[in-house]
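The complex appears here without one of its protein chains, the remainder shown in place.
Let's look at chain A:
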């Protein structure tokens, strides 16, 4: 066997040189971008808490995805890959001490909360709670309760254990319960407690 200095095929993504199919790649990326950008913007908005920061985060994340486009062999995994970049980039921005732009609201109007018919006034409390969470706990809550990922999927995106996902979710729900006035939370209303009803009977 001759001396070797070969490149080993990677198991996840090839680190070899990119192919010269830029036009085809750009067309595919543009089509994916049109379909998926609004959803990613919403996730970015929940992670960052303001519209301008969300667009900055999204632009950087999409650029990283664009640079890695040819490495993602499984096109069905693009959304998960993009979500992973988005969340990790958010952590990175925070790590660098990147500050939210104070004038953001003056440049890009913030969306007013959509008050659904079933909203009873706790939407603002939810928003305050989520935005007050540490960044990784916030990411857990957004992925789990907005993106509706499973605990295992959330753990995989964030690179943490399922147990940590469970504990972060539990803490967030407990905090929300504690902040919700009892008259707005059926779970805290003794009149709605099945046990109480049994006793009344």
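Assume contacts are C-beta pairs under 8 Å (C-beta built on N, C-alpha and C of every residue); 3 or more make two chains touch, one makes a residue touch a chain; residues count from 1.
The definition used in the following text is that contacts and distances are computed from a predicted model.
Asks: Report the protein name recorded by UniProt for the chain absent from the figure; options are "YdbS-like PH domain-containing protein", "WD40 repeat domain-containing protein", "O-acyltransferase" or "Cytochrome C oxidase assembly protein".
Replies: Record says "WD40 repeat domain-containing protein".
Asks: Just checking the interface: what residues of chain A touch the absent partner chain?
Replies: On the chain A side, contact with the omitted chain comes from 1, 3-8, 10-15, 26, 29-30, 33-34, 37-38, 41-43, 45-46, 51, 55, 58-60, 62-64, 66-67, 71, 84-85, 87-89, 91-92, 95, 111-116, 118-119, 122-123, 125-127, 130, 136, 141-142, 145-146, 155-161, 163-164, 166-167, 169-170, 172-174, 176-177, 180, 185-187.
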